[in-house]
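The complex appears here without one of its protein chains, the remainder shown in place.
Chain IDs A, B and C follow the sequence of writing; residue 1 opens each chain.
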Amino acid sequence: MLRVGVIGYGYWGPNLVRNFMETPGATVGAVSDLRPARLAECQARYPSVRVSTDFETLIQDPTLDAILVSTPVSTHFALAMAAIEAGKHVLVEKPLTTTSEDARRLIDAADKKGVVLMVDHTFVYTGAVRKMRELVEAGDLGQVYYYDSMRVNLGLFQHDVNVIWDLAVHDLAIMHYVLGAKPYAVSATGRSHVGNQPENIAYMTFMFPGGLIGHINVNWLAPLKVRRTMIGGSTKMIVYDDMEPSEKIKIYDKGILVGNGPESVYKLLVSYRSGDMWAPNLDRTEALRLEAMEFMRCITTGDKSLTSGEVGLHVVELLEAATASMKQQGTLVEIGAGKAAVTV
Amino acid sequence: MLRVGVIGYGYWGPNLVRNFMETPGATVGAVSDLRPARLAECQARYPSVRVSTDFETLIQDPTLDAILVSTPVSTHFALAMAAIEAGKHVLVEKPLTTTSEDARRLIDAADKKGVVLMVDHTFVYTGAVRKMRELVEAGDLGQVYYYDSMRVNLGLFQHDVNVIWDLAVHDLAIMHYVLGAKPYAVSATGRSHVGNQPENIAYMTFMFPGGLIGHINVNWLAPLKVRRTMIGGSTKMIVYDDMEPSEKIKIYDKGILVGNGPESVYKLLVSYRSGDMWAPNLDRTEALRLEAMEFMRCITTGDKSLTSGEVGLHVVELLEAATASMKQQGTLVEIGAGKAAVTV
Amino acid sequence: MLRVGVIGYGYWGPNLVRNFMETPGATVGAVSDLRPARLAECQARYPSVRVSTDFETLIQDPTLDAILVSTPVSTHFALAMAAIEAGKHVLVEKPLTTTSEDARRLIDAADKKGVVLMVDHTFVYTGAVRKMRELVEAGDLGQVYYYDSMRVNLGLFQHDVNVIWDLAVHDLAIMHYVLGAKPYAVSATGRSHVGNQPENIAYMTFMFPGGLIGHINVNWLAPLKVRRTMIGGSTKMIVYDDMEPSEKIKIYDKGILVGNGPESVYKLLVSYRSGDMWAPNLDRTEALRLEAMEFMRCITTGDKSLTSGEVGLHVVELLEAATASMKQQGTLVEIGAGKAAVTV
Partner (left out) sequence: MLRVGVIGYGYWGPNLVRNFMETPGATVGAVSDLRPARLAECQARYPSVRVSTDFETLIQDPTLDAILVSTPVSTHFALAMAAIEAGKHVLVEKPLTTTSEDARRLIDAADKKGVVLMVDHTFVYTGAVRKMRELVEAGDLGQVYYYDSMRVNLGLFQHDVNVIWDLAVHDLAIMHYVLGAKPYAVSATGRSHVGNQPENIAYMTFMFPGGLIGHINVNWLAPLKVRRTMIGGSTKMIVYDDMEPSEKIKIYDKGILVGNGPESVYKLLVSYRSGDMWAPNLDRTEALRLEAMEFMRCITTGDKSLTSGEVGLHVVELLEAATASMKQQGTLVEIGAGKAAVTV
């Protein structure tokens, strides 16, 4: 039986508690939050869970095997590091940390202590995203040409992070998992429209080796809620619309045919192919349930999880590089060079 | 009675002929095209129109007052210049020319000859675009924050121009007209996925003075046809969906409220406002009909048209700068500096 | 403080408990259900609530002021009657009873005892339905011509009632509230496609005085979930789409103009008017919360509620008449004559 402690019972914490309570083989032993009212609510719902306003009591609690961190991002590093050093397995909300340097330190510390470090990239565990991964991996799309995502709504302005760290982090985690490829550079632009606040609109283009291009459009100030990704390949294309109640993934058997006859100089050689569309039935298991099971599996086997600390680090590097490029109004920034570029 | 000659009877030419035939006060006197089959089709439909495979006969025809150019973009400059020099008023399909230098020479020549030079930015004459202009001009949106457009489909690959010159030209003409403002710089990225062909995917961010930002996403390789623009302002926002059969323009009375109490350091001061949505009834007059009337009006009055040569030049400058930035993978390029940057 | 007891903790009961727990001035004292597992779940969530497998203990509990009945419809009458006779106010899930005779007996009993009898027609308390009522009442639609609703999905087959009693009951409650008018007759058709089960598809047309017509299409065997109602009037029309996440109500300023010139015999005199569309911002207060408040208000004031026993009786009469007409394959059945027709 895996006994976890949850630090942070705000927006996301209750989902973590519910899932670890309901997943066979796991249970929640304790929850901490700075706000007594939140703890009272937790206690009312789960009388068996111990609560505390002091996260230290969880970290030092010898009956807990793992710590789940669902607090503001600026506190992730310190809390996760303390838990690792206390020998606990750790699952941290996204993004893993505010800098790639911090992420690397967590990975190193977890390796040294022999504990599991995992980041809560929830979307990776949805039926829709797993189906896209499956299709891309099996080569169903042919050569993948582009990944283009729009994630906009009238959203809660964050004071400590820009819209990239808040919204695009989801797309980056999905893009990394689905494509199984890493971009080498990014060009990003954006604007802030409220006083001294961080950027509330941003556009990013990620460059991959071999012609693949990724584009992400995020916006806290949109009149509609849009959650739509298109993935284009040489033989098939995917539209993933997370606002659809049921058919979230549609696969279009559409593409182009490129000819190369001798008349190529004068004649148009690109023609179009239009075939069936197909919306596969998707697994509707709650993503957090599968994520809890993956966390338990990795603790048992020692495997790196689908959303390991290394994956969390990669996403933080993308966020850093995008933010750096945005500050330079679109100048291409190499991934990994982001941190340096920001601090210069 | 305005008598026009139409050079080029391909995809768009028949629409020009039909509209100038049906607009009171105008008529089509002659049509030229290099393909006899196209001319036969024209003649069958309009027995009164003279046809020729030689455009020169139209340009030299003293009974014609104006020339409409609807040929491939690489021929626009030469044909329009010849017509201007022959003292004809000229209406040229978009984009006006392939370089801003050529556009400037056309403007100068038309001024010298005292003839009207107009570019066929058709969308500017639609009820939907005119309504957006009206709303922005009246200040209904408050301060305009962003213009974000997506124009993608499985489209005809062009061999001589990239997707920016083919698709984004529409958005740039609309953006210029609706916002009534000019960007000072652009960051653009894109990729080609077919051999030695021009880019088939492109993303552009235009920077305007005062925080306004414009973004355009164009793609010839998309599984869906999307024609959607969002315009966000401080008090209202617009969604313009040209794929909708009737309610193409929706105005959302939504936005944010920014507070500035003393507790501002600790408390979230940005709150949300959600009001009614409204879809105004739009004028359904065919855009080309209004454009034909605008052309006639300017010939009579000597006024600069809504889509004058100067507007055509501005759009060509935006296209040049975007293409230049795309070649530099997103590096910000100032508008007007595009041509130089490309040729260096 | 109103103390309620809830009989039945199945699908809907938890919503009742949550809302009466959270509405100021009300609380839940006790819950009964035949299934101990359901009671355990209730207790875990609400440790202060007493639970019992015996509904009698609630009905006889002198500390409870009211009983909420959320059990299968066949038990509504007996449970509500017992509660009324014990002097409790009663709120019953829809439909109120399985026969109009039973509904009348409940109304009489409640009147005699001086307690409130209310039926849980939840939709009547939603922002969307209240807005439609407001528009119709204010005359904004002009003369109302028709009410046309489709409520279909791949739904849970009920064994004891046909699809009319399960799905159309919602539409009948909404139609009655919004139109403020009572039909005098109904023609209904339907079919069962599973063994000896009740009808799983049904179509009803309700006839109102003065040309108004109401149509309801319900189906448990549809591939899509559709929840759409159109209301047409002489000056405006409404589309109510409950599947829309935000703009559930759209008002179209569309209609016809009827001329009456002397040439009326030969010329078409009906022309069309197309104006703006408008989606009013809707109150998003949870419907059950407003319903709980309405229940409390009526207990205090003695007023008949918006969804009084009398309204519940009317809806049951419509259900009876529709079922009777369906058995006669569409023959018109007068409302109120339904019961007789069925039993003959």
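The rule is short, and it goes like this: contacts are C-beta pairs under 8 Å (C-beta built on N, C-alpha and C of every residue); 3 or more make two chains touch, one makes a residue touch a chain.
It should be emphasised that the depicted structure is a prediction, and the values quoted were computed from it without experimental measurement.
When the missing chain is restored to the complex, the residue among C:Thr205, C:Ser305 or C:Thr323 that touches it is C:Thr205.
Here the missing chain is touched by one residue of C:Thr285, C:Thr300 or C:Thr331, and it is C:Thr331. Counting the whole complex, the residues of chain B in touch with the unshown chain are 44-47, 225, 243, 245.
By the touch rule set out above, chain C reaches the unshown chain at residues 145-146, 148, 150, 152, 154, 156-157, 159, 185, 187, 189-195, 197, 201, 203, 205, 207, 211, 213, 215, 217, 219, 221-224, 230, 232, 234, 237-239, 250, 252, 254-256, 258, 268, 270, 272, 274, 325, 329-332.
In the full complex, chain A touches the omitted chain through residues 247, 253, 274-281.
Here is the rule we use: only the chains that are shown with their structure count from here on.
Chain A has its Cα centroid nearest to the centroid of all protein Cα atoms in the structure. Chain A and chain B have Cα centroids lying 38 Å from one another. Centre-to-centre spacing of chain B and chain C amounts to 53 Å, using the average Cα coordinate of each chain.
Of all residues in chain B, those that touch two or more other chains are 274.
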